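What you see is the complex with one protein chain gone and the rest in place.
Here is chain A:
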């Protein structure tokens, strides 16, 4: 089976001696929606940099749709569309020129490029701005412009390095819808993001990178299944008495708010039954924190502890 991305033993040491990537092993299947998460400086952007040839690797092998970047770099690059973290277009160029030039670098003729530019600018709601210089766009528009640019050569794989950073929630959700449509059309999507809710909502598989190493690589469902306890916040109709729940850790914050910690083995029905017997009416309920966020923090802490221990042992 040919993977969309296959990374083996990837290492990167910068000139000053900083080892950004220690031994990355990663496989992404064709058509996947894959999340690459990690704290700042974990090695996400360096990994993407190596894949797109913006960073020279020190050691290891990277294959894009079966094309090794060491001996078939141009074929490998032709399959990738990159949406980088930083704005990296000519701020003085009109949008259409940016898109058409980018398509040209991939060998797409001007006539076809103009048709595609119109299609993507319309889909990403930038058509009205097509003749304006890129610097005139808002932050959210600039992010969408970079997505349109990455699609101009119709790549098989789209890499998005924090595509929704600084984008308001309405536009972010529109971008999510757009990315889901692209994925359904067969484009493999690799996403790095700081919005863990985004990864949870969009991605089927996930790798967590920390300190230049993959500390977790599994399915999103598998990862979330590792959660033992979730905290829910219940909004209640005002009550005058103290609520008491058997077998459930709870905290009554005021006369209309109750927090409960539920383990996987427990049922919410039991909680509701107990509340009902005490004449407590539940108006609404929500997760206290993002589930993935809790896991992410715990995995990173675990990895940090392991490193500390190995240092002590050494």
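The criterion applied here is as follows: a contact is a pair of C-beta atoms (placed from the backbone, for glycine too) under 8 Å apart; a residue touches a chain by one contact, two chains touch by 3 or more; residues count from 1.
Operating definition for what follows: contacts and distances are computed from a predicted model.
Colleague: When you check the chain that is not on display against UniProt, which of "Crotonobetainyl-CoA:carnitine CoA-transferase CaiB", "ATP synthase subunit a", "Transport permease protein" or "Probable DNA metabolism protein" does it turn out to be?
Modeller: "Transport permease protein"
Colleague: Can you work out which residue in A:89, A:120 or A:296 touches the chain that's missing from view?
Modeller: A:89
Colleague: Looking at A:19, A:53, A:218 or A:231, which residue reaches the missing chain?
Modeller: A:53
Colleague: Identify the residue among A:109, A:154, A:255 or A:281 that touches the chain left out of the display.
Modeller: Spelled out, the listed residue whose C-beta touches the missing chain is A:109.
Colleague: Which one touches the absent chain: A:77, A:116 or A:172?
Modeller: From the options A:77, A:116 or A:172, the contact with the absent chain belongs to A:77.
Colleague: For chain A, enumerate the residues touching the unshown chain of the complex.
Modeller: 14, 49, 52-56, 73-75, 77-78, 80, 82, 84, 86-93, 97, 100-110, 149, 153
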